[in-house]
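Submitted below is the structure of interest, expressed as structure tokens.
The complex is shown incomplete by one protein chain, all other protein chains being positioned as in the whole.
Here is subunit A:
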Amino acid sequence: MTSASTHNIEFRSVSKTYGSVTAVSDISINVPKGAFMALLGPSGCGKTTCLRMIGGFEQPTSGDVLIDGRMMNGVPAYRRPVNMVFQQYALFPHFNVEENVSYGLQQIRPKLANAEIARRAGEALEMVRLGGFGKRRIHEMSGGQQQRVALARAIVNRPSVLLLDEPLAALDKKLRSAMQFELQTLQRELGITFVLVTHDQEEALSMSDFVCVMNAGTIRQIGRPEEIYDHPGEFFVADFVGKTNRIEGTLEPGGKVVRMADGGALAIVARPGVEPGPVVVALRPEAIRLEHRPARMGEITGVITHRVFLGSTAEYSVAAPGIGDVLVTADHKTMTESDLIEPGATVTLAFDPAAAHVFRGTANQVTTR
């Protein structure tokens, strides 16, 4: 599926090395037009490198980058139809807000009329709700306002793709969620393809149409947020995206039971293709129910060691023999106050066997953050 009309950005077996360091290795991605894609991964996994290759600040060591179906190898940044919101905004300190925003318009040849430039810069500022701030100097703007100036500056030329490198990382929690909402709205209004780099998995899940999970220079999984969360392709993805419990054991023939080191059995449903042998099971904390009854076949029991009350939910830490500490999240809606279980209680950990994800490998073979 490589049609120029539907794919905004295409990576074909792209690798990038710096001397002996491999930043990105053999990556292929297609980003559809108008999509909001998040690049998610731990620090140093190559997210920024990917973005910089789209922006034209780095050239791939091998492979091709295409934008709107056009080969971009060797095309300098100033000739690419993409704009970038830089991590620390990189606003020009010697220009005021309006001059920053109109900078991109000033570069267009043949030159635009001044009135046209002023009108379009004004529009962009309106769009990020900074109308009337045009004459302010950059250092007179707050962090969140600077962030919006950077956004306005990047969208003023109506790029085909907008690249955002952790644009919200420097903001406090409240402002960040407000800006997340604004970014999403803006993306829908403009219909521009957004590629957002983040190492905040909640941000990636909540904002994007597609999440691309990276680790150590490779893509581990691409999919819709709910796909990534509910059907992680490997343990790393399950572990990095959201919280997860890791249980090691041996998958028995038949694919229904994982035998743990202490002999205990765990009832699961392995996907077809997972061969019997050493496996790692990923189990989401919210997939587990704590029940006051004896364990049935394939379930485990444990003793609650800690409880953290989080408002709408409560987190329990349960010590289970053969596994270690298991994290369980209980929804507060189904609880009255008396439903909170006290530490020290012995409980059964019940879960739907299909909710457990079984991956081949042992702990040392599994890459973790």
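Criterion: a residue touches a chain if its C-beta (ideal position, glycine included) is under 8 Å from a C-beta of that chain, and two chains touch if they have at least 3 such contacts; residues count from 1.
We take it that contacts and distances are computed from a predicted model.
**Q** The chain that is not shown, which UniProt protein name from "Nitrite reductase [NAD(P)H]", "Ferrous iron transport protein B", "Fe-S cluster assembly protein SufD" or "ABC transporter permease" does it carry?
**A** This omitted chain is identified in its UniProt record as "ABC transporter permease".
**Q** Of the residues A:Cys45, A:Val65 or A:Met84, I need the one that contacts the missing chain.
**A** A:Met84
**Q** With the full complex in mind, choose from A:Ile108, A:Ala178 or A:Leu310 the residue touching the hidden chain.
**A** A:Ile108
**Q** Kindly state which of the options A:His139, A:Lys174 or A:His292 is in contact with the chain not pictured.
**A** A:His139
**Q** Applying the definition given at the start, please give the residues of subunit A touching the unseen chain.
**A** The list for subunit A reads 55-57, 76-79, 82-84, 86, 88, 90-95, 103-104, 107-108, 137, 139, 153-154, 157.
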